[in-house]
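All remarks here apply to the structure that follows.
A single protein chain has been removed from this complex, and every other one stays in its place.
Entry: subunit A
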């Protein structure tokens, strides 16, 4: 072998790669169970120089090529089936709206962002077997404040940001398979063996996501690397998946047990949230573990039982781990989430309507600002002068409004505003809209089902009850380290409201020919009558001679005799 190429190979192998996997299980008070998978692949590379990389080890090549080809700085994509019920389940570790969501920060070297975005969505559509190719200018917006980069780099020029949602997207097995293929161990070993679609999609909430961002390796940020975070959140329903019994096990949830960690993983752990169960009075956990861990999650100090899959003794003598949670009592209440939102359409008929967004601040004495982002399709024509924001019966003027009106068939409305939520209050945002009549080819195949409007996004720094961990490089469980934390007194939360389903007036799809004929007839009547009057003149009507007389005249003419 050539010495130089051998040397090159050695260097490439020496490049830092790291893979971690973890599963967090949170028993919910309703008896449902929330399982959150996190897989993190780190890849040390200098992404800023944009050099061509040809060697991929743990990092999926398909995504690596996408990043370098489209000069992506950050990419966040999620596919969700079902709606996260914040009031019943608390905040999720990673929020996502129903349907598909994609937001991308491009590097500032990209000249034609729109064209790159269009191409990127089509490529991602192929990678994830999803209809992301339906993302076009009519559902893409450029939020000015709601979506800041989550990785390093301080580009805040929102010209390089694109955000789009497809609220109608249905997530199923064909999206899960390509997602699993991105993992270094696939679904052959480690936590990923639990991801069986027949169980995952038999749940009340399912969300899978891919987040790619540049992160620092150390606290000085001397070296940077790409982080690929694949997350999958699922909520199993007590009655549907648990057959009504308050008893959960890995086997019952996923119809698999664990036998080994992914051999490529540097860490492979299962966390069970036992904060509400310090003495074991709520539920019983077996096999028991002495390993405990504490983490600051969503403004709260949580305690977890930890199972380290890289340790052989975790699997015990049967060489398989089947965690079992058995409830003892059904009492106990959950900490109410501090921020919560909901949305609905008011009004009747198909001419106008009003969108109501309710934002709840459950904090007893602190007020905090929230950023509300609304992206409404063009066929619901928003009237911004009807925008009202009221809290506690009083007008609450937003301190910042960024509004971009829609263009028909080109771009949606974008409404972003900063609202201060007073303590222990409900803030109501209303705005009126008018429903447009579309061309008959612009309706979906089932027009009377209605049109979806994507979720509103509420982003906020919520005051925390405990000091948050601001050291971003310290070793922490993955689920608590996604959103960077800048200050100790507050933590970042993103809340998605329900998507809306709005009916539009429809033409009769069966009669384009009839309409064309009838309208043209009316125009022809107008043309005909005017033409008639313009070209003809009045004359005295002479009665036409009878038939016999006319025949006689013809004969007389042939004979050369003057007519009668």
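Please note the rule applied: contacts are C-beta pairs under 8 Å (C-beta built on N, C-alpha and C of every residue); 3 or more make two chains touch, one makes a residue touch a chain; residues count from 1.
Throughout what follows, contacts and distances are computed from a predicted model.
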Omitted chain, identified by the protein name its UniProt record gives, among "AP-3 complex subunit sigma-1", "Serine/threonine-protein phosphatase", "Phosphatidylinositol glycan anchor biosynthesis, class U" or "Septin": "Phosphatidylinositol glycan anchor biosynthesis, class U"
Message: Touch as defined at the start, partner being the missing chain; which of A:263, A:512 or A:563 qualifies?
response: A:512
Message: Looking at the full complex, which residue from A:278, A:349 or A:364 touches the chain that isn't shown here?
response: A:349
- prompt: Any idea which of A:378, A:451 or A:482 touches the chain not displayed?
  reply: A:378
- line: The listed residue (A:114, A:174, A:408 or A:488) that touches the chain absent from the view is A:408
- prompt: Please identify, in ascending order, the residues of subunit A that touch the omitted chain?
  reply: 348-352, 378, 381, 383-385, 401, 403-409, 413, 434, 436-441, 505-508, 511-512, 515-516, 518-519, 522-523, 525-527, 529-530, 532-534, 536-542
